[in-house]
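Following this message is one structure expressed as structure tokens.
All protein chains but one are shown at their positions in the complex.
Up next, chain A:
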Amino acid sequence: MSGSARLKWAVCASAIALTATACGGGGGGGGGANGIVRASWGDPQHPLEPANTNEVQGGKVLDMVFRGLKKYDPKTGAAQNWIADSISTSDQQNFTVKLKPGWKFSNGEPVTAHSFVDAWNYGALVTNKQLNSSFFSYIDGYGQVHPGSGNPTAQAMSGLVVKDDQTFTVKLSQKFSTWPDTLGYSAFYPLPRTFFTDHAGWLQKPVGDGPYAIDSYTKGSIMRLRKWDGYTGDDKAKNGGVDLRVYTDSNTAYTDLQAGNIDLVDDIPATQLRNVKRDLGPRYINQPAGIIQTIAFPMYDPRWNGTSMQKVRQGISMAIDRASITSKIFLNTRTPATDWTSPVLGDKGGYKAGLCGGVCTYSPSQAKKLIQEGGGLPGGQMKIGYNADTGSHKEWVDAVCNSINNSLGNDRACVGAPVGTFADFRNQITSKSETNPFRAGWQMDYPLIQDFLQPLYYTGGSSNDSHWSNADFDKLVDQANAESDSAKAVGDFQDAEKILAQQVPAIPLWYQNGNAGYSSNISNVALNQFSVPVYNDITVG
């Protein structure tokens, strides 16, 4: 950074401090000066509140600015106690949370039991309209603060009780042994008093307890995060800060990376995948993330739910040549799926390669036979519903259909059924008016096998879009949740998953990878299981 640029920066910073207004960036130049990482970003879709952020761009910032009771190890995905000193239970339903002393928010306020309990009560209260409020639904008293309709009859959940500054207890409405491991998710972060007393001011410039503090935030264009020197956790930032620049087009971000105008891009555009290895060499990252793509069946539609249809669903799964599609269309940024979870869970966490067995193995002759035995495709043709506005789904949906058509020897067996917008697509699914099998993507909230099964396939689960229901599956999930031994719990979940392999309410397609590229200015770059760069470990220079 040149002298004049530094002066300009100082003026900008003081202007923000005085008037809290936006200050434009000073242009290019200063390549990673003062240990600052310049990274690409997308405009968050919602205000940056922990319980209101359900997409990766906002989540990125929260994970830099906040730390919670638990933290997921970026390599193994294991949930480690972070602010929590201990979370203990004797019955898998009543938990006592003890905090480590000495944690502070970057405004100096200490992190206490109240910081958590108040934040969670805020997130759950229906009138606060927090998109992630369902994460608190396991806590006793959620029904009173978040009734299905009408006004809440309580302002706080009865299941949360503060014992002293360092201790609080949680009563769940059901047994849930792995519940403490969900607490690394951003919805469970603590909040300082200023969040409640000066909400608008806090949203302009969120204050948290993480390794970074927000220096300035110009909504829609740039956020400057700087290392917070008062941070006492073990994962201190190894760089001076991160500048997150909003890009509308990932192609532009990639071009900027090539020109040395930015250091880190965590979304390689599909059009550049062919060149990325040549352009970046070892500075290209392609590693598994906790995302699985499936084709879900509308099990609420009798055409797909008949007793003989199980064979048809199995047959369709066997008709898809996953290996060719992932290598030709996705250029190996996806891996063919052989279960309903994700490799990032690891064997201990419940991932089991090949659990799906023959059903997920490409076998055209077997597929044709099964579909014929099951009475053929309903109406002689299947359509795959997808949204056409984002994510370029058309390419792979057409490829899947092509594969099914080839397997069945029928050019008209399968076609894509695009829906104009994502909102409309989601509306059709949630109102059960989607009568075709449809694409479904699932990005985990926390690295637990429970998160890949219960929300999606448990009767009435929060994202059970198929509305599939199976008593044996539900029983095994309940049993797993009540299990105190995590290895046994994982075993129960896998038994439940075997029911999916028979009934196939959703066809697993592939596990999605996270992609990133970085400049030679920075090193020690890695992605975590959520395909988000581990910013605090990046070193500059």
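FYI, contacts are C-beta pairs under 8 Å (C-beta built on N, C-alpha and C of every residue); 3 or more make two chains touch, one makes a residue touch a chain; residues count from 1.
By definition in this document, contacts and distances are computed from a predicted model.
Think of the chain that is not pictured: of "Ketosynthase chain-length factor", "Alpha-D-ribose 1-methylphosphonate 5-phosphate C-P lyase", "Nitrate reductase beta chain" or "ABC transporter permease", UniProt labels it "ABC transporter permease". Contact with the omitted chain, checked across A:N464, A:N481, A:Q494 or A:N528, is made by A:N464. Only one residue from A:T76, A:S134 or A:S469 touches the chain missing from this view: A:S134. Considering the whole complex, the residue from A:D234, A:D249 or A:D485 that touches the absent chain is A:D249. Of the listed positions A:H114, A:K171 or A:K219, the one in contact with the omitted chain in the full complex is A:K219. Across the entire complex, the residue among A:Y72, A:Y231 or A:W442 in touch with the chain not shown is A:W442. Taking the whole complex into account, chain A touches the unshown chain at residues 22, 24-28, 43-47, 54-55, 126-127, 129-131, 133-134, 146-149, 203, 218-222, 245-249, 251-253, 255-256, 258-259, 261, 389-390, 420-424, 426-427, 429-430, 440-443, 455, 462-465.
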